[in-house]
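Only one protein chain is missing from this complex, and each of the others stays in its spot.
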Amino acid sequence: MENSIGKLFTITSFGESHGRCIGIVIDGCPAGLPVSEEDIQKEVDKRKPTSPIATTRAEEEKVEVLSGILDGRTTGAPVCLLIWNTDIDSTEYERIKSLPRPGHADYTAFVKYGGFNDYRGGGRFSGRITATFVMAGAVAKKLLSRIGVEVLAYTVEIGGVKAATKGLDEIRARVETNPLKCADTAAAEEMLKVVEQAKKEGDSIGGIIEGIALNMPVGLGEPVFDTLEGDLSKALFAIPAVKGVEFGSGFSAARKRGSENNDPFSIKDGKIVTTTNNAGGILGGISNGMPIVVRVAVKPTSSIAIKQDTVDIREMKNTTIEVKGRHDACIVPRAVPAVEAMTAVTLCDFAIRAGLIPEVLKSE
Amino acid sequence: MENSIGKLFTITSFGESHGRCIGIVIDGCPAGLPVSEEDIQKEVDKRKPTSPIATTRAEEEKVEVLSGILDGRTTGAPVCLLIWNTDIDSTEYERIKSLPRPGHADYTAFVKYGGFNDYRGGGRFSGRITATFVMAGAVAKKLLSRIGVEVLAYTVEIGGVKAATKGLDEIRARVETNPLKCADTAAAEEMLKVVEQAKKEGDSIGGIIEGIALNMPVGLGEPVFDTLEGDLSKALFAIPAVKGVEFGSGFSAARKRGSENNDPFSIKDGKIVTTTNNAGGILGGISNGMPIVVRVAVKPTSSIAIKQDTVDIREMKNTTIEVKGRHDACIVPRAVPAVEAMTAVTLCDFAIRAGLIPEVLKSE
Amino acid sequence: MENSIGKLFTITSFGESHGRCIGIVIDGCPAGLPVSEEDIQKEVDKRKPTSPIATTRAEEEKVEVLSGILDGRTTGAPVCLLIWNTDIDSTEYERIKSLPRPGHADYTAFVKYGGFNDYRGGGRFSGRITATFVMAGAVAKKLLSRIGVEVLAYTVEIGGVKAATKGLDEIRARVETNPLKCADTAAAEEMLKVVEQAKKEGDSIGGIIEGIALNMPVGLGEPVFDTLEGDLSKALFAIPAVKGVEFGSGFSAARKRGSENNDPFSIKDGKIVTTTNNAGGILGGISNGMPIVVRVAVKPTSSIAIKQDTVDIREMKNTTIEVKGRHDACIVPRAVPAVEAMTAVTLCDFAIRAGLIPEVLKSE
Partner (left out) sequence: MENSIGKLFTITSFGESHGRCIGIVIDGCPAGLPVSEEDIQKEVDKRKPTSPIATTRAEEEKVEVLSGILDGRTTGAPVCLLIWNTDIDSTEYERIKSLPRPGHADYTAFVKYGGFNDYRGGGRFSGRITATFVMAGAVAKKLLSRIGVEVLAYTVEIGGVKAATKGLDEIRARVETNPLKCADTAAAEEMLKVVEQAKKEGDSIGGIIEGIALNMPVGLGEPVFDTLEGDLSKALFAIPAVKGVEFGSGFSAARKRGSENNDPFSIKDGKIVTTTNNAGGILGGISNGMPIVVRVAVKPTSSIAIKQDTVDIREMKNTTIEVKGRHDACIVPRAVPAVEAMTAVTLCDFAIRAGLIPEVLKSE
C-alpha cells in the first residue's frame, strides 16, 4: 500500500469504510493558515447523499481536528483530520465475503492481501475514503486562495446527456443547487431521468466530471516526469471509478489538425495569453496561465441489484451475486468534490514547490 | 525540474535535443540481467523516422553503456545509457528564440527558467528525450519477461481513421511492418493518406496509441495513491503531446450501464478470469490478471509550416511565426515505442515492489 | 515539516505534547501480521517514567488502534495508532511563551513557524513524540521477528559512568529491571547516584545508548546513499537530544590502525563470519551478517531548574529563565525504547525492500 501523495504538501490517508474511522494527515501545510472544523465540514458536506440518486446511509461525516491547528491557525505541524464511522451495518458484506462483486476491488484485494483485507463495505476501496481527500482539499483550497487560484469541479455528462458549456458565474451559482452538481440545470433534469431509469432497473450509470483551476500563475509543473498532467492524473485516478483523464481538448485532439489544436499566443492587457485553450492551461507539463481544464471519466457504479456472474473465491466455483444494500445509482455527483479536492491538493503541492506559498503565512 | 520516476526501479533522464547528449540512469535494476548495447539499440531503432511521415533528421541515436553492466550482465549498480547528439542544426531556433511556437513549451519554459532554458530544438521538451525512455524501457521489458509479462504498443487511430481490433499474433507480426505502427495494415494505408494530406497542407494530425501488458500477475499496484492507473498515467503524460489517458472502456464507460461495464468473474482452466475486460485489467488500482489495456491521446504535432499568431516575448508585441525545419506531420508512430517503454518501466517498478523480481537474477 | 520516514515501510507521525493526541500511521505493513493493542501497549509502557529520575507526569499513554487491523491481524491497509493526551497542564508554558529555553527548539520553531507553532510542552519537539515511534517500532519488531531478527537497546553510559560489556542473556534479563535500563546493574547503581546528584542541584545529565540487531541476514542496505548507517542514523537523529551516532568501533576507529580495526573473515559452522565486529555489522553500507551495533549520544536534558540566560523573543531583550515543571534529570532511559524502535523501523524497511518480508504473512 502507498497511502501518501505529494512532495512538499503531502497527504496520508488511513481508515476503512466500516472500521472505526477514516482520516488524513496533511504534512507540509504552511504555518499561520486560519482553518476551522467548520471550514472543512462545509466541503465534506458537499459529499452528502442527495435523494433520489444516492445511497441513504445516514453518514454523518463529522470532521474532527486531531492535531496541527492551534487557536484557529495551522502550526506548521502535521494536521490530522478525522471522521468517526457511524451507522455501520456490515451484515451484507459478511454474506458475500467469498463472492467478489464484479467491477469492485474485492477480488484483487483478496489476492493482494491474502484475504486479510477489510472487506466490509469495500474497506479501503470504498468511495467513502474520498471524504479524506475532501478534507485535505479544503485545506489546499484555502492555501491556493492565498495566491488567487480557485478550483472548481462539476458534472458535464451523465449517461450520455451532455451539459452545455457554462460561464464561471453560472458554474459557481448552480453546481450546488442540483443533485447532479451540474452547472446546466436543464441538462441536470435530463441526467436525473437517466439515473432514475437506471435505478429503477437495478442498474447504474456513469458520467464525466470537469475540473478547472482559475487565475493560475505561469510556471507550475516540474517536467519531465512531474508534469502537471502527470501528477494531476495520478491524483485523480485515486478516486474510485475513475477510468480516464484528459486535459484541454484531450482525446478529441487526436482527431484535430495542428492548425486547429495549437493555441495562438496573443497579448491582452499587457499579459501573454492564448486565444483558445485546447492545451487545458498546460504546455510542456507546465501551467501557461490559462485555466487548467481536466476531465475525468467515471464508470457506472459497480454495485448493482441485477444478478451478475461471479465466482466463489474460497470454493473456486462459478456462481452468481445480487448486490443488496444502499448504493448510488450514479456515483458521479459524489465524486465531484473529490475531483475538486485532488486537483487542489496537487496544485497546492506544485505551488509550494515553486516557492509561491511561503512556510509562514502572514495574518489575513 | 523532476527528472526521476519510479520507487524501486527508478529512472533519471538528462540531456537536451541539441546539447551534447541525451541519457538515462536506471537505478534499482536487479543484478545478473543479461543486457547488451544491441538489445537496447534494437528498441531505440523503433523510433527511427520513417518516410514519408517523419522528420528527415538523420539521427543516429547510437546507444552507449556508460556504467552498471559488466561482462554482459547488470551488476546491481546504476546503469547509465547514453546517446551522443549528432547532426545538430540550431540555426532555425536562433531565429525564433523570442517567438514561442504555439502548442510548444517555449513560452512556459521561458517563464519558468527565466529565459535560461536550452531553447534549441525544444531542449528538454523535445520528443527526442523519449529516446531515453525507450532505453530504460528496453531494460524494463527484459526484466518483465522474467515473470512472463509482455508489453506491446501500437497505433489504433490517426486523424479519425480507426484501426480494427486485431489479435495478438497480428499485433506482434504487423506493427513494425508499416510506418504508422498499426496492426491493421488496411487502416494504416488510410491513415497514411490522412497524414500525407496534412503534410501537403503544411499541417499536422494527431492520433491514439494503445498499450497492453499480457500475462500479468494479479496484485500489482499500491492503492490508494500508487494505483496502477495513477502511476501508469503519470508515466505516460511524460511523453510530449500526450493529452489524455484511459484504461479499458475508459471514457466510453461514462455512457455505459453498470450491467454492461462490470466484468463478470468466471473460472477458466482453474483460474479466476473476467469474461470481458472493460476494467482494462485493473480493479481498485490493482492488476486482476487480465491484460492491462491503456490508450493515450496524442495531439497533432505542434510544429506546422502554416503561419500562426504568436508574440515576441522579449518585445512583448503580437507577431506571427512560420515554423520551418524538419518536423513529423504526425508524431504518433514515433511515440509508440515511448508508450511501450513507459508502460514497461512502470510495471517493472510495481513488480519489484511486490517482490516478484528478486535483487539477483539467476542465469538464464 | 516532514513527518514521514521509510521507503516501503513508511511511518507518519502527528500530534503534539499538549494537543489532543499523538499518533502514527504505519503504511506498507504486510497483511496477516497478528497485532493487538496489548502488544503495542507493552512497548509503550517501557517509556513509563520511573522514579526517582523521571518526570512525575502521570502520562497514561494508552494505545488505541484506529485502522488497519481486523480480527487481530493487519489488513495491508495503513495502521493508525493513537494515544490521547491526558493530564495536561500548560500553565507554565504560557508563562515562558516568549522566553526560549536554552537547548530546546523553542527559538528555532518560533522563527521557522512564525510563532504559530504549538509551544505548549515543546509541541512537536517534545520527547513525548517518541511514543509514536515506539508504537511503530512495536509493529516493526514483530515483522523482524518473522525473519529471526531481534533488536535490543540499553544504556551503556550515563554521566561518565560506563557499563561493563554484558552478554545477550544478561542484556535481555536485566535492562528492564532497573530505572536506567542498563544491563550492568552495578553500574546502574552508580549512574543513579550521578543522576540524583544532578537532580538535587537542579541540573541534568546525558549518556549513551547502544542498539543492537541480532541474526541479521547479509545484504540489507542500499548504497551508495541509502546505506544502513545513513538511514539508521537519520532515523535515530529524529529522537530529541541525540547529538551523535556511531557504528561498531565508531569514533574510536579514528585512532586505530587498519590492522586492528579490520575484521578478519573466517568460516564458522559453514558460514562466513568476522572474528571481530569493529564494523558494527556493516560493510559498504550493507549488513554482513554480524550483529548491527550502533551507539547514540544523548545530551543532558535541556530543561533544568538552574537559572539560565535567555532572551525575550517578542521584546528582543536579554533576560533569564528558570524552567519549572516536571522534567527528567536524565532523559537517557526513556530514549532507550525510542532507539530500539527507530532501529527496528529502519531495518524493517530494508528487509521489505530486499524482499525478505512478503506482502502477505502466512499464519503463524
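By letter and in written order, the chains are A, B and C; residue numbering begins at 1 in each of them.
Criterion: contacts are C-beta pairs under 8 Å (C-beta built on N, C-alpha and C of every residue); 3 or more make two chains touch, one makes a residue touch a chain.
This one's a predicted model, so the numbers in the text were calculated from it and none came from an experiment.
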Of C:34, C:103, C:291 or C:358, the one touching the omitted chain in the full complex: C:103
Among B:32, B:160, B:217 or B:325, residue touching the chain not depicted: B:32
Given B:77, B:214 or B:306, the one touching the chain that is not displayed: B:77
Touch list for chain A against the chain that is not drawn: 7-8, 219, 353-355, 358-359
Chain not shown, touching residues in chain B: 1-4, 10, 12-16, 19-23, 25, 27-28, 31-32, 65-68, 70, 73-80, 82, 109, 112-114, 116-118, 123-124, 359-362
Touching residues (missing chain, whole complex) on chain C: 1-5, 7, 13, 100, 102-105, 107-109, 111-112, 124-125, 129, 157-160, 198, 203-208, 218-219, 221-227, 229-231, 233-238, 240, 242-251, 253-267, 270, 272, 274-275, 278-280, 283-288, 297-304, 306, 308-311, 313, 316-318
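In the analysis below, only the chains that are shown with their structure count from here on.
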Same-residue or different-residue interface between chain A and chain C, half as cut-off: same
Core chain by centroid distance, with centroids computed from Cα atoms only: A
Far-end chain from chain B, centres as C-alpha averages: C
Centroid spacing, where centroids are CA-atom means, of chain B and chain C in whole angstrom: 46
Cα-centroid distance, chain A relative to chain B, in whole angstrom: 27
Separation of mean Cα positions, chain C and chain A [Å, integer]: 38
Junction residues of chain B, two or more chains touched: 7, 219
